[in-house]
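One chain of protein is taken out of this complex; the other chains stay put.
Up next is chain A:
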Amino acid sequence: MTLVEKILAARAGLIEVSPGQFINVNVDLVMAHDLTASIAIRQFKELGAKNVFDPNKVALVPDHFVPTKDIASAEVNKNLREFAREQQIIYFECGQKSGIEHVILPEKGLVLPGDVVVGADSHTCTYGAVGAFSTGMGSTDIAVAMATGEIWLKVPPTIKFVYSGQPGPWIGGKDLILHTIGQIGVDGALYSVMEFTGSVIDQLTMDDRFTMANMAIEAGAKAGVFAVDEKTLEYVNARARRPFEVYASDPDAEYAQVITYDLSEMEPQVSCPHSPENTVPVSQTAGVKIDQAVIGSCTNGRLKDMAEAAQVLKGRQVHPSLRCIIIPGSQEVYLAALREGFIETFIEAGAAVSTPTCGPCVGGHTGVLAAGERCISTTNRNFVGRMGSPEAEVYLASPAVAAASAVAGEIINPEEVVR
């Protein structure tokens, strides 16, 4: 069996599962955020449920329109807060130890290897980076999981991706995943699990792995997972407050497909408007003038991302024709970036630094785009209207490419800025 099949079998109380089988699994954590929890709470009540199945396994993370951007979002947050207090569940209040859900839940040790995690957010697949099975669902599914602690699933087939070669400088998890989505398309892994393996993966930092797992959904996948190795254990052991189980794919595990990429000659990657599959090497977009650069989000708002942006921006200036908005993904990341001097570097370079939020990625606030504007962003989607006006354009890239482009005023390979 594959890593995911083993997790699902264990949580379904079965010895074995195979792709296509419908199963009921116990969940280790159920999560919703401020745009999805209201419907979940309504459906929870509709269900006739009085209490959540386990208050320690249900978390609400307001992060999308936070700090509340208008009266409607303030009302929504108030509703979430009241429900959280009443049910005594985990609630991440704005400020405190909060941040973007997919940054903080692993950071606080709430998602661990071998877990099954469901969240009312499509990027819940992020936790595959620590060897968990995690997937996004809608509010009604989440309401039922909050009440019963169970969820129905169809066991997905797994596609194995093998990354080999010697990647050049400035190549990270974002480039790997954008390249992969460019190759297989936005429905290339529909209903499947993407298992990321190979010598390049072994070398990746945890933060890079979070970035890759995060965007598995952009290929239509149900989950994106990594085997647990020493880096994973170092990361989770520093955070876990409960035991966890490590599963690994058998050598004879069956895969729907095995896809291999050699990254030796690969340039940093950019996904052009209006689909994450429109991936090209950065040189093909060189010279595209931009109005805004955004660095942050559940995809690239971690410390390694801040370090990469700081390395590019150190001693340089954001081009006067554009805005560069940098958003650390959590209070912990923000504080660490502050202590490392990155925040000072950003401000000296002329970037606007914001408190943790999803804000601009969903066209919510803190960097919404006007008609005709072009943005380079480290976020995960460049759909029409995603970051604001349907007549705006979004290019997706790594923090290094976004920061370098912010300096140049146009899309550029970081190599040409940092010599």
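The definition used in the following text is that a residue touches a chain if its C-beta (ideal position, glycine included) is under 8 Å from a C-beta of that chain, and two chains touch if they have at least 3 such contacts; residues count from 1.
In this section, contacts and distances are computed from a predicted model.
The complex appears with one chain absent; UniProt names that chain "3-isopropylmalate dehydratase small subunit" among the candidates "ABC transporter ATP-binding protein", "3-isopropylmalate dehydratase small subunit", "Energy-coupling factor transport system permease protein" or "Acyl carrier protein". The chain that is not drawn here is touched, among residues A:Val186, A:Val225, A:Val333 or A:Val418, by A:Val186. Looking at A:Asn26, A:Thr148 or A:Gln311, the residue that reaches the missing chain in the full complex is A:Thr148. When the missing chain is restored to the complex, the residue among A:Thr2, A:Gln87, A:Thr180 or A:Ser275 that touches it is A:Ser275.
Panel shows chain A; residues 22, 35-36, 38-39, 43, 46-49, 64-65, 72-73, 76, 119-122, 124, 136-141, 143-144, 147-148, 152, 154, 186-187, 190-191, 217, 220, 222, 275, 362-364, 381, 383-386, 390 of it touch the chain omitted from the view.
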